[in-house]
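Apart from one protein chain that is not included, each protein chain of the complex appears where it belongs.
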Amino acid sequence: MPETTIHQPVEKPRNPHIENFKNIVKRLKKNKAAMVGGFLILLFVITAFVGPYLVPFSAGEQVLVNKLQGPSAEHWFGTDHLGRDIFSRIIHGMSITLYIGFFSVVIGAIVGVIFGIISGYFGGKIDTLIMRAMDILLAFPGILLALGVVTILGPSLNNVIIAVGVFSVPSFARIVRGSTLSVKELEYIDAVRALGASDFRIIVRHVLPNVFSPIIVQATLRIATAILTAAGLSFLGLGAQPPKPEWGAMLSDGRNYIFDAGHVALFPGLAIVIVVLAFNIFGDGLRDALDPKMKS
Amino acid sequence: MSQNENVLEISDLRTSFFIEGDEIKAVDGVTINVPKGKTVGVVGESGSGKSITSLSIMRLIQHPGEIVEGSISMNGEDLLSKSERQMQQLRGNQISMIFQEPMTSLNPVYTVGEQISEVYRIHQGLSKKEALTKSVEMLELVGIPSPKERIKQYPHELSGGMRQRVMIAIALACNPELLIADEPTTALDVTIQAQILELIKKLQSQLGMSVFLITHDLGVVAETCDYVAVMYAGKIVEYADVHSLFRSPKHPYTVGLMQSLPRHDIDQEELNVIEGNVPKPGNMPDGCRFAPRCPFASDICEKRLPDLDELENGNKVRCWIYSDEWDGKAEVNVVDDYKTAGNQ
Partner (left out) sequence: MFVFTIRRILQTIPVLLGVTILVFLMMHLVPGDAAQIIAGEAASQQTIEQIRERLGLNDPLPMQYFNFLLNALQGDLGTSIQSGQEVTEEVFSRFWVTLELAFYSMILSVFIGLIAGIISAVRHYTLTDALTMIIALFGLSMPNFWLGLMLMQWFAIELKIFPVSGWGSPEQIVLPVIALGTAGAAIIARMTRSSMLEVISQDYIRTARAKGVKERYVIYKHALKNALIPVVTVIGLEFGTLLTGAVLTETVFSINGLGRYIVESIQARDFPAVQGSVLVVAVIFIIVNLLVDISYRFLNKRIDLN
């Protein structure tokens, strides 16, 4: 339908920095799913900070006589094999999950963005070198790379963050490189250069703001993947160690008691699904709002 | 003009798009007939609704668009009351259509031969082999050299002009009564444009079909059309036979379009363009839709929408200047005064 869009005003060449931001917020507000996702994430963050003070039990409080009880008025999600309140542990674990998701992606994003910008902006040999290195990292599919890193560093919560961070680097580097290449082609970058701006200044003032949108979208979606990967590592006993109320580790406990008490595995898993879902919905919405062309 | 002379009769067609609760009226009450064997052109800027009109005839308006009102009939049969199945039997058979973008209008994963034969197989139930033989004949008819080799090629192996010829071959395969051509030459080089128009004209007289030609190019109209409808913002503003239209255009918009054509017979310092833009659908003027851009606009133009009135010679115009209610300057010569009127 070629003519349906014709009635729209012709788009003016826009100042990519300010105008974009207003548009993004406007478009994001229109996307109901994204608003729901964003609201949920906000709720989770608040829960992570405030929740532990509100729940009836501490993360480690054991009442062995009450072990493996099903959901009840006192223990909403039941108790685990040590008689700990699963609901309270999930709420306590919220901060761990968000912490892993956030910091692993921040590490991956910072390293990936630096690589991507250098690669895209300078091109040539350094571009080939970086991109080959990224290809090598990408040759380790799924959680294999994270497994490798954990093998070297040993199992712990912080090592999981590093492992998942490393695992996120190539995706950021690739996206940022692509965006940098297209920004570099813009005429106004030539103009800025002609005015004598240094490479560093051009990158910080002109390239970075323009690659900001894809980075944010990628980061949001990556948090979802990071949470899943980290939970998987903990489930395998290679991440957060007991008695930390990490959801993946809780699931690992749940697996041992699956014959007697299915609820032990049910609720931590549901918690993971909901948090990951929220980030995925929000990321999808952001992508639609920031850059409709970027649909994967 | 008696009824049975018309292949196609469109009356009061309204096609709208429903986007986020708003109704965008792309075609807003269009009435137009296509006489047998003749070429009717529809001219207008982008956004005038001319392409939507043609897709409405084919009943190919996709969501969120919808034909809201009106009637379209072909040889007396109402197209709007036909089932999708019945329409499928008509499309490509009795009514065919060619599009503006030959580069993207052919399916990249099928050969030229497969795409032409498909029409024969659907509408005439021919076998693969018979259909291919017919396809070769058709390619020959539209002037493609060595058609036997060409049918094995994929669209990306052909030039734009060649692809448009293939599109024409597809459209004319079943000898349709009506060909709808939506800007068939816009995307092509000037020399190729002339060839394609020539081809359409030649095949029209050979096959005796009627043509409904959508274009924004008055030059194309002058060369090919018998009758012309000028569309503006979803409505027809002028309808005339091609000679009257060029000899004495009535609507100021038509005049504006003509004066924006580059002329070879006089020295021109600059091209005249119609100032302003086609109004946005959410922001339609209450009165005449062209009034904000019209150099003659007076009070009545801004308040009330004029009707499409018939003139003495049977042509039609939607403009207050020709009505008894006209409240502007007494003697208006739209052609001569066009340039000066706006400056007063």
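A and B label the chains in the order they appear, each numbered from 1.
Here, a contact is a pair of C-beta atoms (placed from the backbone, for glycine too) under 8 Å apart; a residue touches a chain by one contact, two chains touch by 3 or more.
Here the structure is a predicted model, which means the values were calculated and not measured.
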**Q.** Hidden-chain contact residue, picked from the options B:Arg91, B:Arg165 or B:Lys235
**A.** B:Arg91
Q. Among A:Gly78, A:Pro214 or A:Gly254, which residue is in touch with the absent chain?
A. A:Gly254
Q: Identify the residue among B:Ser11, B:Ser46 or B:Ser105 that touches the chain left out of the display.
A: B:Ser105
Q: May I ask you to list the residues on subunit A that touch the chain which is not drawn?
A: 132-133, 135-136, 139-144, 147-148, 150-152, 154, 224, 228, 231-232, 235-238, 248, 251, 254-255, 258-259, 262, 265-266, 268-269, 272-273, 276-277, 280-281, 284, 295-296
**Q.** Where the unshown chain meets subunit B, residue by residue
**A.** 58, 60, 63-64, 84, 88-93, 96-97, 99, 101, 103-110, 118-119, 122-123, 154-156, 167, 170-171
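Rule of thumb we're sticking to: only the chains that are shown with their structure count from here on.
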Q) So what's the Cα centroid distance for subunit A and subunit B, whole Å? A) 52
